[in-house]
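All protein chains but one are shown in place.
A and B are the chain letters, set down in written order, and residue numbers restart from 1 in every chain.
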Amino acid sequence: MITERVLTLGALAALGLVALAAHVADEPFTVTLATRAAIFALAAVGLNLALGLGGLVSLGHAVFFGLGGYAMGILAWHAQMYQPMRIGPLEIAGTQSMPAIWLVAVAVSGLAALLIGLLALRTAGVYFIMITLAFGQMFYFFAVSWPAYGGEDGLSIYVRNGFPGLNTLDPIQFFGLCFALLAAATGLVAGLRRAPFGLALNAARQAPERVRAAGIEPQRLRLAAFVVSGAITGLAGALFADLNRFVSPAMFSWQLSGEIMVFVILGGAGRLSGPVLGAAAFVAMEHWLGGIWEYWHILLGLLLLGVVLFARGGIAGLVTGRSHV
Amino acid sequence: MSAALIAEQVLNGLQSGVMLFLMAAGLTLVFGVMGLINLAHGSLYMVGAFVAASVAAATGSFLLALAAALAGAALAGAVVERVVIRRLYDRDHLDQVLATFALILIFSEGTRWIFGSFPLYLDVPPWLSGPVELPGGILYPRYRLALIGAGLAVAAGLGLLIGRTRTGIRIRAGENDREMIAALGIDIARLYTLVFALGAGLAGLAGALVGTIQSVQVGMGEPVLILAFVTIVIGGIGSIRGALAGALLVGLTDTLGGIVLPRALLLVTDPATAAATGAALASMAIYALMAAILVWRPTGLFGARPA
Partner (left out) sequence: MSEAILSCREVTKRYGALTVSDAVCLDLRPGEIHALIGPNGAGKSTLVGQISGAIRPDAGRVLLDGQDVTDLPVAARARRGLARTFQVSQLAGGDTVRDNALLGAVGAAGAAFGLRPRRDLAARAAAALDRIGLAPLADTRAAALSHGERRRLEIAIALTLAPRAFVMDEPMAGLGPEGTAELTRLLDGLRHEAPILLIEHDMDAVFALADRISVLVAGRVVATGTVATIRADPAVRAAYLGEAP
């Protein structure tokens, strides 16, 4: 039997090797595809913490993805225009340094997750699903109608942001950055799962009454998980914007929220390896199937239906023969 | 701001509210009776609009197009219920979300495959076009007025159906106790198909009616679906009355926010900023309303409150 640890390390290693092989074979486009998969996987690592471990069916994670994207877009835009941001009496210069952008992306999306979580966690079940979906739409419409940063058209950033000591314009180096963050986030979640926090969160999903009777408030755990989850997905959003050198309201769209959820489910909900497997499978299908047939989303829909109705453990479940961790 | 403008916006709010009600009623019924959250409800709205546009183009008859939209969406709903949805009743909400999200992908891309990416247009029939003069000299489009009337008529009809007929009694029994109605010898599988098809038909009708004032295109259903969710969260899930109250509140907040906020901001800032900021804030108004309701009454205006 393949253990979760082996599967996760194997999936990460495979993704890294694909990118390296493509780099050696001088196929930068494939490196970019692998980068896309790594970033989507990172977004899914975030959602998986809330969804797989916490049982919070968030259909609004594009909010955090989009906020991360706009954190990058707005900071880099101010830097590229040499025009400081004015908030009241404050003047903040933009930046094109990735670490600074990441920090802001994580902080902003974590804060948004805190606010949305405080409201949405007043309810449960279908209400939670509908509310997260609705807040996603709110951010989408706000981004469309707020004219300062491109409105509906979005913002283009001419040069990819920098990272000290690296040439981020080199596809394999940028992949390395994204991959390192993905590995770090996966490691973080793996650690959380073994720690009392993950144990309690996992139990709170299955038997909230028991957790309460053991002296633990499930709602606080869920809120904390939602905040960390949002922050990780926000970081992925900043990377995605840097990959495309472009942000637009589409990063807030409900389709994207749905897709992040599809990565998690396709790979295996609650599984450490799920996000990487699911995101890689999605990007591979998008590339191959999308190249063959314009309407490949029909096939994706059928596949998803099949997974939900007949193979609930996703890819990780098929590989390990268990539908649960 | 003139009184006529306000009156016009109130009517616009009512119009979008009653159309929203047609969507929300089906969603809330399906949830109340079968415990299912159906993301593909927006796809049925789209199906209604496309069927109507096709039938109108072929026959030239608007009423025939509406009837076809209702029937086509109901039929699509019944088929989807038999093939996919009924496997989801015993599943958790996550599975329901995923499977119905998969249905959106299939419906949307399938429609794009058949009809292409260009929008279709449905024309307002001549006997409903042009303005009417309302008391106070307000000119208002006849078609939109007809939408309000049609929506309220459907709401009343639905109220009668649920409250007064045998089918309605069965539907309400289904909300309370599945085993009970099975014990009464009612074919529960057929009842579920019927309820789902009814909700689908209402969504299809709304799609056709609204498709006439907007364009008919792939992806038209989901923004309305999300608004319908906001409506349900505000009104309280499972409650038809809540759906009506929520729909009207959302419709009015959305249209009135669009004219009130930019003007209110004029008091504190320059016209250009007021217009831009006002529009951006107005786009958030209904979500702010939803957030306020959540803080005040987490199960919605007409939702069951925990003891």
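Please note the rule applied: a contact is a pair of C-beta atoms (placed from the backbone, for glycine too) under 8 Å apart; a residue touches a chain by one contact, two chains touch by 3 or more.
Computed from a predicted structure; not experimentally measured.
What are the shown chains that the left-out chain touches?
Looking at the entire complex, the absent chain's contacts are A.
Where the complex has a chain not shown, which of A:132, A:145 or A:202 is the residue touching it?
Of the listed residues, the one touching the omitted chain is A:202.
Using the touch definition from the top, which of A:192, A:238 or A:276 touches the missing chain?
Only one of A:192, A:238 or A:276 touches the chain omitted from view, namely A:192.
Could you pull out which residues of chain A are in touch with the chain that's been left out?
For chain A, the residues touching the absent chain are 191-192, 194-197, 199-200, 202-203, 206-207, 209-217, 220-221, 224, 324-325.
The rule is simple: only the chains that are shown with their structure count from here on.
State, to the nearest whole Å, the distance from the C-alpha centre of chain A to the C-alpha centre of chain B.
31
Applying the document's contact rule, which stretches of chain A touch chain B when the two form their complex?
Per the touch definition, chain A meets chain B at residues 51, 57, 59, 119-120, 122-123, 125-127, 129-131, 133-135, 137-138, 141-142, 144-148, 254, 258, 261-262, 265, 269, 295-298, 300-302, 304-305, 307-309, 312.
In the complex formed with chain A, which residues of chain B make contact?
31, 37, 84, 87, 91, 93-95, 97-99, 101-106, 108-110, 112-113, 222-223, 226, 229-230, 232-233, 237, 276, 279-280, 282-284, 287, 290-291, 294-295, 298-299
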